[in-house]
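All protein chains of the complex are present and in place, except for one that has been dropped.
Let's turn to chain A:
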Amino acid sequence: MTTVIPTATDVSLRELEAEAIEIIREVVAEFDRPALLFSGGKDSAVLLHLARKAVWPAPLPITLLHVDTGHNLPEVLDFRDQVVAEGGHRLVVAEVEKWLADGRLTERPDGTRNPLQTVPLLDTIAEQRFDALLGGARRDEDRARAKERIFSVRDAFGSWDPRKQRPELWRIYNGRHAPGEHTRVFPISNWTELDVWRYIAAENVALPSIYYAHERPVFQRDGMWLTPGPWGGPRGSETLQTLSVRYRTVGDGSCTGAVESSAGTIAEVIEEISVSTLTERGATRADDRLSEAAMEDRKREGYF
């Protein structure tokens, strides 16, 4: 097994990059108040990198939006704030804690906050009057996402109706929408997890440290390694162990697990996922295991 760090001559990567830049430019040109969903995760870091390129040398005319469940790892929030400060970007944070405090949301019995993000997201889109939301979702993540259009119009409830999607023809994107509706746009739809990592390597995109192997106290739940935190645990028979781990996805701490890993560099990460027999979501996302169509159900409700 030979692992290769791709160079700038990798044709398929450059093609994916050119496509993403084209899509981002369409958003900048056609919408009045676009926002970019930025969680500090690898997909949104790549998306932000592409957005800066799309308008270079002009400053980014797009607000960053983060829905903070209150259960994020501190390394990720530090990374988010550092990126915003260095880039001189405008960041809007919708804190789920505020919605819980004033009663607009109620904590779930299982303590997971990932499904609670939808209401703060939709409220903030309405308050800020965002008309387009760029997101780093990829079609290879999930069966329901494989059906997603690059430009996807959502009604005032943020609802996604797969039966009413617009056909997407040639590279002509139709983002026309009525007041109150908004358009979700996914410029890296056609990328795979490996493409994202190859691009991170080629462009040296900075990421939170938790994407690389590090020692961390973790406990096992439903076959995943979780970090103790405000979301609870370890409970009962769950015991803490210190392991060398890394995260393949970044999200709510209550449902995003780490994988055992010794991959400390980008090259080692690429080698690891090249031979992995698990998808990133299958390996580390409990929220997708709730039912056969968990992602579709959340998307219908307005989830990103």
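Assume a residue touches a chain if its C-beta (ideal position, glycine included) is under 8 Å from a C-beta of that chain, and two chains touch if they have at least 3 such contacts; residues count from 1.
The definition used in the following text is that contacts and distances are computed from a predicted model.
K.L.:
As a check of understanding, state which of "Multiple sugar transport system substrate-binding protein", "Molybdopterin-dependent oxidoreductase", "CRISPR-associated endonuclease Cas1" or "sulfate adenylyltransferase" is the UniProt name of the chain not shown.
P.N.:
Spelling it out: the chain absent from the display is recorded in UniProt as "sulfate adenylyltransferase".
K.L.:
In the full complex, which of A:Thr63, A:Gln128 or A:Gln165 touches the chain missing from this view?
P.N.:
Missing-chain contact among the listed residues: A:Gln165.
K.L.:
Can you name the residues of chain A that touch the chain not displayed here?
P.N.:
Against the missing chain, chain A presents residues 1-4, 6-12, 14-19, 21-22, 25-26, 28-29, 53-59, 139-140, 142-144, 146-147, 153, 162-163, 165-172, 174, 176-178, 189-190, 192-195, 274-279, 282-283, 292-293, 296-297.
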